[in-house]
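Sending over a structure as structure tokens; questions will come in a sec.
A single protein chain has been omitted from the complex, and every remaining protein chain is retained in its original position.
For clarity, chains are labelled A, B and C in written order, and residue numbers in each chain start from 1.
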Amino acid sequence: MRKLRYGMVGGGRDAFIGAVHRKAVALDGQAELVAGALSSSPDKAKASGRELGLPDARNYGSWEEMLEAELRLPAQERIDFVSIVTPNHLHYPVAKAFAEAGIHVVCDKPLVHNSEQAHDLIQVVERSGVVFAVTYNYTGYPMVKQARDMVKNGVLGPLRKVIVEYNQGWLATQLEASHQKQAEWRTDPARSGIAGAVGDIGSHAENLAATITGLELEQICADLTTFVPGRRLDDDGNLLLRFVGGAKGLLWCSQVEIGAENDLRIRIFGEKGSLTWHQEDPNVLIHDSLEGPRQVLTRGNAYLCPAAQRATRLPTGHPEAFIEAFANVYLGAMEAIRAKQEGRALGENEGDFPTVYDGARGVYFIEKTVESSRSDQKWTEARWKRP
Amino acid sequence: MRKLRYGMVGGGRDAFIGAVHRKAVALDGQAELVAGALSSSPDKAKASGRELGLPDARNYGSWEEMLEAELRLPAQERIDFVSIVTPNHLHYPVAKAFAEAGIHVVCDKPLVHNSEQAHDLIQVVERSGVVFAVTYNYTGYPMVKQARDMVKNGVLGPLRKVIVEYNQGWLATQLEASHQKQAEWRTDPARSGIAGAVGDIGSHAENLAATITGLELEQICADLTTFVPGRRLDDDGNLLLRFVGGAKGLLWCSQVEIGAENDLRIRIFGEKGSLTWHQEDPNVLIHDSLEGPRQVLTRGNAYLCPAAQRATRLPTGHPEAFIEAFANVYLGAMEAIRAKQEGRALGENEGDFPTVYDGARGVYFIEKTVESSRSDQKWTEARWKRP
Amino acid sequence: MRKLRYGMVGGGRDAFIGAVHRKAVALDGQAELVAGALSSSPDKAKASGRELGLPDARNYGSWEEMLEAELRLPAQERIDFVSIVTPNHLHYPVAKAFAEAGIHVVCDKPLVHNSEQAHDLIQVVERSGVVFAVTYNYTGYPMVKQARDMVKNGVLGPLRKVIVEYNQGWLATQLEASHQKQAEWRTDPARSGIAGAVGDIGSHAENLAATITGLELEQICADLTTFVPGRRLDDDGNLLLRFVGGAKGLLWCSQVEIGAENDLRIRIFGEKGSLTWHQEDPNVLIHDSLEGPRQVLTRGNAYLCPAAQRATRLPTGHPEAFIEAFANVYLGAMEAIRAKQEGRALGENEGDFPTVYDGARGVYFIEKTVESSRSDQKWTEARWKRP
Partner (left out) sequence: MRKLRYGMVGGGRDAFIGAVHRKAVALDGQAELVAGALSSSPDKAKASGRELGLPDARNYGSWEEMLEAELRLPAQERIDFVSIVTPNHLHYPVAKAFAEAGIHVVCDKPLVHNSEQAHDLIQVVERSGVVFAVTYNYTGYPMVKQARDMVKNGVLGPLRKVIVEYNQGWLATQLEASHQKQAEWRTDPARSGIAGAVGDIGSHAENLAATITGLELEQICADLTTFVPGRRLDDDGNLLLRFVGGAKGLLWCSQVEIGAENDLRIRIFGEKGSLTWHQEDPNVLIHDSLEGPRQVLTRGNAYLCPAAQRATRLPTGHPEAFIEAFANVYLGAMEAIRAKQEGRALGENEGDFPTVYDGARGVYFIEKTVESSRSDQKWTEARWKRP
């Protein structure tokens, strides 16, 4: 199996998530970083590229330069896909340009700044036929796939309630004032978008709930707050949820909950049973049913569904974690890219990754949450329609 | 120290909570059950009393009979207090009658069916001067007292957010159709009141949050649901909270969350730290702060506040649980009764129990929650004013 | 059902375990404290009795006086049983005297100081026919009964390995030097016996393992240590175990493990599955099997065995703890006493409590552990034979 070639936009020195993407790709050895425009500052971009061992010829000063130069290369040298790991405001132009040029895209979340951009991007992707993955990385965990499988197979019965929470505390003080890079751009509307915590982590919560349950939001009621004085975006958001079909729910996200590290959790209740999963203890899935004792499912066991087993690298008890889940998103995208290149259909459980549609729905969720929070009306319609 | 004498209304055969009250009182040997009207059915009342060893003369067929007969007894034989453990609809007439007669009262929650009754009861209590305790038993846990102390002393700084949840699953099916006694009356509006889960357990959540944080609710936004077909009251409720002063919160309660047993939890976040407590693991309180590792406080240690230490019977690691917490409410009430009888003021940390005011505020919370759930308006004013 | 009458020897002011016994008995209201010789100092005994509300006539200055006086009372007034909660060295004379006089006995553990005393006591008990319970209280937990039932019914298959540990840290410094009462007598060979940690808590570990597994020790290899300078008895003990039939095990106990509160745990492995139980989280029992996910059994559920269900007072999720388990030992003993008084046989699951034989085997275990620790020989024979 030949290694795929990829380029990266963003992810230079001091960036956090770019390095995670690179490690996630490297882990399984299926792709190789061959090009990059690693910063919006050309100098910093090139210095970062040198540190990563990029050849000078493909260590670009800007993404536009990279796109142009890569397109000039013969197909057998050109990057197979681009990985976009910039602050949010650049997702749209970069993703659009590469997708239009027929280069497959893996893009960080939230996808873009608004639904207009999202729908435009969908059109581009549909027209160009590229593979487009959005790194809602938490859906890459094997036990999330197991949960999705159990819901789908009716193990819980019709769903009644979803509680999804994303608790963080790292922005409990005005960290952005100290120019910490992560805090700075995430609290800047120009780069982050119209929402703070809701965009950064609430969107993960939305995606996790949608992925596992398959439920569609119908209405939401949101209350966003900016607790830290001087901050320009929300750092806390609480939502009531109503799903199509009658299920109810709660979703919240916060970056001011001191003590919470990266505490994403979900609980799903149906007529026959429930599931609980916690990102900080990701190898475990708790299943309760109307009768009999609680069951604790753990990664790596033969009783898990094929999708969960495929997403596993190590035996039980040898914990897997964040990077492996991230890598699973890439593996899924790369399966789809290879299938496309080879002109074949994806097999069962292949190509299991969040797509541009997940991304667009996430953007819509952010918009509607902000709208609801500003509204005096109790319920804001929030059903996303795939264009 | 002489044993106090008490009578019980309700709590006969098949009742659940009456036996808990009796065990809670018995545990510390400070009071003795000497009279009872243990059921609304005279025959069942008397049979139940015989099983409990009540003397025939004070094993009454009705609470009216009991009140009348006890009042005829000389003061040194008469009950010092009555414990009311009936279904909710009887709390009001019984509590009012005993309080008016000058007999101290311990009453189960929710206090009464509506604010009119609650305010009337407050007047009666204030006029008669009786001690009136409401068994919001979860506030009796030592680690709840510790949490309250830490908030009060500013360990968390000004509060920002409260997440309080009460998860149960025992009503996930239509248990009341099988005539299970607990399910039956709790889902019957005539006996339970205008709310189901919200009245039965949501009110505990409200009280726990109020007790620990001292915050007052300003506005709420509620979404109540009846998931089980045929049920007549809500079995699930989700609320957004806004507190006076700007703190925000989430409160939910459910009796259809399969797998949840009696899963009451609270998380409280301030500008400087946070606390987490879980009723099913009650000897533990988690404290996080802006710097340094998480701290796990456990019951029985010398580093706890006096109120928490007073409420403890066993050394660390010898777990205390539900009944001890319940007993602490009674101990507090009995301290107040003795002080009143002896004409002395309560000492520091004495008389630590939920009062008729807590009960009235709880009733108001239930009313407002139901009102909010029926409303199209986002926010319902919910600030309770002590009459 | 008439309340039984009991007297207590030991358990005066400052005593810890006497108050626990009294609360345990009081909880269920089946017996009443009517007499006591609560301290070896007559003055202190009487002062303590007054505080507990004992009538002067039965508030004795010594246990000898109590025994004599009670025997002079008519049978319908005399105590039905005595509860012995003194330091260890008094268990033997007191228990023997009351048992010989035909008064039922509940005695704290370890039973006596040596096997000679133990065997003598067995003879007395067998001759007199009294009920004799030893408060190995941890066996009173419902989930311990459930574990015992599952082993007995072959759920684990033939057993292979037992790991039982009792971790405490309260004696990590020379607490006895400060005259803390509990530390003082427990580290004094004259009152505590030949062993410190092994006698105080190792004996609980032995009993718990024996109760649940039904296995008999065949050989042991012990290494006892006194870590704290100036201490006169062991404060830490590690043992390898070999059971009749080929199972192996580890047992340890320590009172110098800082951070450990009352951390008694057991893990039992068979050919088909395993069980794990932890005293500090007593409402839970973990069951693993060769196939399928881990199961978490919790107290109060309908899927538990009758003995576990009988031993439960509250619904699931309303935690029960130490005192309830203690009370279950008393309930079992009182069932046996009533049956004996009424001349009837015990029903199934009635009279479920540790007996004088458990006590004697525990004493033998302590002796053998000390012997093994002093020996250069690897294995010390440790199979106890019921005399």
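Here is the rule we go by: a contact is a pair of C-beta atoms (placed from the backbone, for glycine too) under 8 Å apart; a residue touches a chain by one contact, two chains touch by 3 or more.
What you see is a predicted model; the values in this text were computed from it and never measured.
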item	value
Sole contact to the chain not displayed, among A:74, A:230 or A:315	A:315
Touch criterion as defined above, residue of C:100, C:120, C:184 or C:223 at the omitted chain	C:223
Contact residue for the chain not shown (choose from C:248, C:310, C:340 or C:383)	C:248
Chain B residues that touch the omitted chain in the full complex	287, 291-298, 301-303
Contact set of chain A toward the excluded chain (per top definition)	1-3, 16, 19-20, 22-23, 26-29, 51-53, 168, 170, 260-263, 279-283, 298, 300, 313-324
Contacts of chain C with the absent chain, listed as residue ranges	160-161, 163, 169, 172-173, 221, 223, 225, 227, 236, 238-240, 242, 248-250, 252, 254, 256-260, 267, 269-274, 276, 286-290, 294, 375-379
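The rule is simple: only the chains that are shown with their structure count from here on.
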item	value
Centroid spacing, where centroids are CA-atom means, of chain A and chain C in whole angstrom	56
Chain B and chain C, separation of their C-alpha mean positions in angstrom	35
Numbers and ranges of chain A residues touching at least 2 other chains	287, 294
